[in-house]
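Please read through the structure below; I'll follow up with questions.
Presenting chain A:
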Amino acid sequence: MDKAPLLQVRDLSIGFGKGTPIISNISFNVAAGETVALVGESGSGKTVTCKAILRILSANAKIHSGTVIFNPGDGELELISMPERKLRELRGDQISMIFQEPMHSLSPLHRIGAQVSEVLCLHRGHRKKSAKKLVLEKFERVGFPDPERVYRSYPFELSGGMRQRAMIAMAMIAKPDLLIADEPTTALDVTTQAQILSLIKDLQAETGMAVILVTHDLGVVANTADRVVVMRNGRIMEAGSVAEILDHPKHGYTKKLIDAAPAIPHEAEPSRARQIDDPILQLENVSKSFDLRGGMFSKRGEVVRAVQGVDITVERGKTFAVVGESGSGKSTCAKIALGAASPDPGGVIRFWPAKSAPPLEVQSLDPTAKRAFQRQAQMVFQDPYGSLSPRMQVIDILTEPLEIHEIGTRSERRDRAVELLEQVDLDPAMLRRFPHAFSGGQRQRLSIARALALEPKLLVCDEPTSALDLSVQMQVLELLEDIRETLGLSYLFISHDLAVVSRIANEVAVMRRGQIVEQAAPDILFSAPKHPYTKALIAACLEPSVEQKIDLDAVAIGAGDPETWPEEFAFQASEVPPLTETEPGHLVRIQI
Partner candidate 1 sequence: MTDLPQGRYVDDAPYDPNADREALERPDLDAPNWLLIWRKFRRHRLGLISGIFLAFSYLMLPFWGFVAPYTPNERNADHLYGPPQMVRLFHDGKLIGPFIYPMTAEADLENFRWIYTSDYENPAKLEFFCTRGRYNFLGFIPTQRHLFCAPEGATVFLWGADRLGRDVFSRILYGAQLSLTVGLIGITVSFLLGISIGGIAGYFGGGVDWFVQRVIEVLRSIPELPLWLALSAAVPSHWSPVAVFFIISIILGLLDWPGLARAVRSKFLALREEEFVRAAEMMGAKPSRIIRKHLLPNFSSHLIASAMLSIPAMILGETALSFLGLGLRAPAVSWGVMLNDAQNLASIEIYPWTAIPMLPVIFVVLAFNFLGDAMRDSLDPYSHH
Partner candidate 2 sequence: AELPELKEAEFWRESVEHGVLPPIDQRLPENPIVVDLSAKGRVTGQQGGTLRTMITRSKDIRQMVVYGYARLMGYDENYQLMPDILEDVKVAEGRIFTFKLRKGHKWSDGNPFTSADFQYWWDHVANNEELAPSGPPAFLKLDGELPRVLFPDETTVLFIWSKPNPGFLPQLAQARPPFIYRPAHFLKQFHADFADPDELAQKIRKKKVRSWAALHNKRDNMYKFDNHRLPTLQPWIAADTGKESRRQFVRNPYYHRIDTNGIQLPYIDTVEMSIVGRGLVAAKTNAGEADLQARGLNFKDVPILKKGETEGQDYKVFLWPNGTSSQIAIYPNLNHADPKWRRLLRDRNFRRALSLGIDRRMINRALYFGLASEGNMTVLPPSPFFSEENLRNWAVYNPEKANQILDEMGFSERRSDGLRLLPNGRPMRIVVETAGEREEVGNALQIIADTWRDIGIGLIVRPLDRDILRQHVFSGQTMAAVWYGWDNGIPTSATSPEYLAPRAQEFFSWPKWGQYYQTGGSAGEEVDMPKPKRLMQLASDWEKAGTDDRRSAIWREMLQIHAEEMYGIGILAEAPQPVVVSNRLKNVPEKALWAWDPGAHFGIHRPDEFFFSDGEAH
């Protein structure tokens, strides 16, 4: 290489407290315009590495050794020893970062727009007004259908994916030299992910931005990265160009990772009519609208119709998966299904505690009945950070459901907690930790473990594996399948990862703009998609191979506005085609 690399990480070792280093002797380079993917096991230190570059590690972290040299072209800067004030000028301007957990990385009390435009005000000397234009532009590009609304919203009014996109917009708005993206697309559906990735690429082409991309998704790696660094247990296992790593992995761990990647089926068994005789959960005509507040003093309150007329039936012992656009109302559906939010009048949720027992109407249960219901139906939250109380230790978190329902003695509960931790492949020795001392993936597993504690009959999983690396993801999926088989658990499974869905689901519904647009068994759906949006999803799905590239046209058609879809599918204002059974067991929102 003739030019000095943009960033050189040399021999970086970091530890927490007095413990042994969590990261030891990490070295890698990032050249200008290049994308380096950091992949590896959950908890292997990827996030820590990224934060170390910006020097925003938590206070108890110690950098034991190493240098980080940043060279934007006008001389080398050593970031580890640089004075804080100078470093501040770099942050957000020349180096910016997308955090893994967007909900908590945004201030709860400030509007999204203000938080994003602040970067411009800080580093580019913009005023609020001029910044707003740029921000809205950026919002458009990260795929917000209504940038104005997002600009005005508070974080808690947005879906997980929307927050993540806001975060991405914030990181990219100043067109940095180096973008550190910590799992930037985990919460995004594949079409949006494709959009984001191409946005990053565009920017790279435009400004020569370099990217450090932390991801679990080998498909993403294959499609975007130039080079790959594989990490495990705080050490680099293997590093090299994408092609080399993906096609000729040398290290055992890399091989294992690649093997663990699930794939979307391309063949289907003959279509069969779907008949449910033992349902456990049924959502009938469920809608949900939110009043969105206008500005504090403006009259403009609009209504967001998050979910519109959704019907879902989950069969006992089976998995019903929901995939779809980010912000299409999946999480809302899930919350409604468990009674955590009430549907708009007219919607009914039924739950059958046992086969052919009389159904409970979840939306109108009294508190005691609700508690009984909640014992049987649990949820894994999309946002593990937020759903774990920051002031409770793991042991308290895991035993809490048992305590609530007064199950077992203290020591039994404790044993159960240990068992649960082991089930999700976490070390029981971590029982005394607080949630914030875990990596993103570890937290997600905690969340799953907690949901399993009560041995529920129905589990609603909102993106349970999005933050997990492939090997752990496989483990978790296996675990879920196992439990399904042994305990007859049923799942309502929400995910963006079509491969995961195809593996675990018995039935898949695709949602867009609060509505189901297509529904079928996974093999049918993935091999013979009918709806343009489904097609776009599949097209946007990235394969972990360097050769396969995205069919951007298909993506563009399907992911575009519903009004622009081919006639028979298109939504016209409030007119929406009905969900029709085109073949037995295959529902498509189509006009016939």
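Basically, a residue touches a chain if its C-beta (ideal position, glycine included) is under 8 Å from a C-beta of that chain, and two chains touch if they have at least 3 such contacts; residues count from 1.
For anyone wondering why these and not others, all candidates are chains of the complex that A comes from, given by their letters.
On a predicted model such as this, the values are computed, not experimentally measured, just so you know.
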Report task. Using the definition of touch given at the top, pick which of 1 or 2 touches chain A in this complex. Result -> 1
Query raised in the report: In the complex formed with candidate 1, which residues of chain A make contact?
Result: 16-20, 22, 29, 58-60, 103, 108, 156, 227, 232-241, 244, 250-253, 256, 335, 338-340, 370-371, 374-375, 378-379, 381, 383, 386-393, 396, 400-401, 404-405, 427, 429-437, 450, 454
